[in-house]
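The complex appears here minus one protein chain, its other protein chains still in place.
And then chain A:
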Amino acid sequence: MNVLELKELTKKFGDFAAVDRLSLTVKEGEIFGLLGANGAGKSTTINMIASLLPSTKGEIELMGRIIAKNAKFAKTNIGLVPQELAIYEEMTAYENVHFFAGLYGLRGSLLKSRAEEALAFTGLQDKKRSYPRDFSGGMKRRLNIACAIAHRPKLIIMDEPTVGIDPQSRRYILNSVRKLNEMGSTIIYTSHYMEEVEELCTRIAIIDHGKTIAEGTKEQLKSIITDRKTVGISVRSTEGLQIDKLLEIAGVREVELDEERRTVTIASDAEVNNLNRMIQQLLEDGMEIRAVDERQPNLETVFLTLTGRSLRDS
C-alpha cells in the first residue's frame, strides 16, 4: 500500500519554484530518505505534506486520500519532527509531550502512558520533570522527536533530526527511528548526512532544485552510475594544483578538491583508462602523491554525479 504519493507537486514563491513538479511514492513500512543539498526543497515539500503550506499545484495523497480535502485525517495520521526545534522552554519535557499528544485527541490515562512511552523511547525518561532550557542540544532534539510520536502516527516525517548534535544522541535517534519503523510507522527521513541515509533508509529519493532526480533503493541508485569510477588521490600539499587541466583529461567528469584533507576526488567514465594521465598531470603540477585509491560508487558519488555538487559542501 502507498502511504504517501506526491503527484507533480509544485510550490512557487513568487516566480521561484522551490518545489518543481515533484513526484514520489512512499510505501507502507519504508524508511524513506529524502536526500538533497541545502535549498533543494526538502523542507518545503515536507511542510506541504504536513499541511503547513498550501501547494501551488499538484496533489498529495495520504493513504489514498487527498490531504487538501481531508486535512484533519491527514494531520491526525502524520507526526512531524520540524527541522527547527519546536518545544516550550517553560514547560517540562513531560508537559511538552503531554500537551502536543493531547492535541491529537488522546485523553486521560492513555495520554499519560503514551507521553511516558515517547519519552522512554527517546531516552528522556529520567529527564521528564526537567525543563528543556537545561537540556543539551541533543536532548532537545530528542524531545523534539518525542513530541511528534506520542500519538503513534502512521507516517512520521523527520526533517533533519540530527543537525548539530553529539554522536551519542545521534546514535540514540537513529536507533529510535529503526524501532519506530519496526513498530509499524512509515518514516520519511531527511538528512544532510549521507552515511545516515545510507545506513538507515530502505529507499531514497535524491532531490535537486525542487525536482526528484533519482528514486530507488541504494543498490538501484548505485547501479545508475556503474559506468562511473571515482579515484581519490592524497597529496602532501594541494598548492598549485590545476583543476581545469584535470578536467581536460578524456573521461573525467568531476573534480573535487578537499584542501583540508589534501585529497583530490576525480569522477570519471569507468571504461576509459586514464589513471596514468591523472597521475602525470598531478606530477606536472608539482604534487607529491601519497596515496591513490579507486573507489566503488557510494551514495556520495551518486549524488555528486547526478547533481554536480557534493552534499557536504552545501
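The rule is short, and it goes like this: a contact is a pair of C-beta atoms (placed from the backbone, for glycine too) under 8 Å apart; a residue touches a chain by one contact, two chains touch by 3 or more; residues count from 1.
Keep this in mind: contacts and distances are computed from a predicted model.
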Candidate names "Cell division topological specificity factor", "Fe-S cluster assembly ATPase SufC", "ABC transporter permease" or "Dihydroorotate dehydrogenase"; UniProt protein name, chain not shown: "ABC transporter permease"
Residue of A:10, A:23 or A:76 touching the missing chain in the full complex: A:76
Residue among A:66, A:91 or A:306 touching the omitted chain: A:91
Hidden partner chain, touching residue among A:4, A:37 or A:147: A:147
Which of A:64, A:105 or A:240 contacts the chain that the document leaves out: A:105
Footprint left on chain A by the chain that the document does not show: 47, 50-54, 71-72, 75-76, 78, 80, 82, 84-91, 95, 99-100, 102-105, 147-148
